[in-house]
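I am attaching a structure below and will ask some questions about it afterwards.
Heads up, one of the protein chains got dropped from this complex, but the rest are sitting where they should.
Now for subunit A:
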């Protein structure tokens, strides 16, 4: 599971739909790897706008990284060489960092979803469907 995906998943249980505590999920007991992938600065600059930065900071914190800027970088021009390092750092964090094993806890209902062999599983037991 790539770090970027943590910004786009939440608890699928209906009663958690409108809860502010159901997102982001809380990441616990996680193992990480870095997997090298092609650097695409234009893509990163384009998706920055829509990222929920508070959720990025929260998940990074869960995974032991407290070094992110507190506010989201704005108007990042991917062609400006001054932004190269920033975009490379984002690439390393969002695209190349993978959670291989771990738990995702819903802050609202407490349900735990598991990540095994890099694949998160969001299937619900029958009584919660």
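Annotations
We take it that a residue touches a chain if its C-beta (ideal position, glycine included) is under 8 Å from a C-beta of that chain, and two chains touch if they have at least 3 such contacts; residues count from 1.
Just so we're on the same page, contacts and distances are computed from a predicted model.
The chain not displayed here is annotated in its UniProt record as "tRNA (Carboxymethyluridine(34)-5-O)-methyltransferase", chosen from "Large ribosomal subunit protein mL38", "tRNA (Carboxymethyluridine(34)-5-O)-methyltransferase", "Related to Spindle pole body component alp6" or "DNA-directed RNA polymerases II, IV and V subunit 11".
In the full complex, subunit A contacts the hidden chain through residues 1-2, 4-5, 8-13, 23, 35, 37-38, 40, 42-43, 45-47, 50, 95, 113, 117-124, 129.
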